[in-house]
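Every protein chain of the complex appears in place save one, which is left out.
Our next item is chain A:
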Amino acid sequence: MAKNQNVLKSIPTLTPALNKQRVKPRPFHKRIEQIIGYGFILPTVILLSMFVFYPFLQSVYLSFFMTDPLGNIVGFVGLQNYVDLFTSKEFLGSLKTTFLFAIFTVPTGIFISLLLAVLTHNKLKGMRIFQFIFALPIAMSVGTSSIIWLLLFNPTSGVLNYLLNLVGLESIQWLTDPNWALVSVSMMTIWLSLGLDYIILLAGLQAIPKELYESAKIDGAGSFRIFSKITIPMLSPTIFFVLIISVIQALQAFGQFNILTGGGPMKSTNVFVFSLYQEAFVNFQFGLGSTRAFVLFVIILLFTWIQFKFGEKKVHYQ
């Protein structure tokens, strides 16, 4: 806690403290500097306002209204949309599916990419080829990957079932069996997110000073000990970053569900954003859709806050 307070003190406060004397007018050149400073962030502020803040406020506004098939506002309904949402089985089901999806994909994805990063983080000949291959999924769009996996998952002519049959196992209805569908999409998502996770983790590994490893080796530490006592702590800020973006990505996943399963079978892959899309852009209930969007925002905010609150303590910053 003490450390936290120190950090707080070091941040310049924006509100003028009352006990201080009247702020003296700043010298001219300081003002110019300030104006130039604002000038630099202005383009970003304008873009963000146009494409993030305005739509955000608009959707909060819309969440209190009912809309006609063209999306025009028909009437104010107050909190009715929120009441409808939280009493709808479909919504609660989609929350559960989304969290399951995050649990399936995030830890597995980080674990595999960490493993690959550690394995390929050396100077052996030909290692760059592996690095290239493992980073490849980053260049794939969700749409393209989904189409590829659709072919792999094909129940009668897909490669996965062919391989299963080859070793004498029965075919699996990857995308049409409600027990398998979410697992199948998760598999595809883990592969898809591997590229980014891998690159970030590999960069993190390369930033760890060689001297630490050398001195540990001289002291006689084994490779597992080096990994758990040096690599993991030194890499923890990177892992933490990957964790946060992965969780946010998992909660916002949409493309693969839209293409692979369409939320089915039996709503077993009806994740949050898919049900939002369905409500707003297929059924044209923008009010209900916006309600979902706002709830999703709050959930993500909450999650990120929780992760910072509890996760960051375990992180070792240099």
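Going forward, a contact is a pair of C-beta atoms (placed from the backbone, for glycine too) under 8 Å apart; a residue touches a chain by one contact, two chains touch by 3 or more; residues count from 1.
Simple rule for what comes next: contacts and distances are computed from a predicted model.
UniProt lists the omitted chain of the complex under the protein name "ABC transporter substrate-binding protein" (options: "Adenylyl-sulfate kinase", "NADH-quinone oxidoreductase subunit K", "Cysteine desulfurase" or "ABC transporter substrate-binding protein"). One of A:Arg128, A:Lys229 or A:Lys314 touches the chain omitted from the figure, and that residue is A:Arg128. Where chain A meets the omitted chain, the residues involved are 66-71, 74, 128-129, 132-133, 136, 140, 143-144, 146-148, 150-151, 154-157, 173, 175-178, 258-260, 262-267, 278, 281-285.
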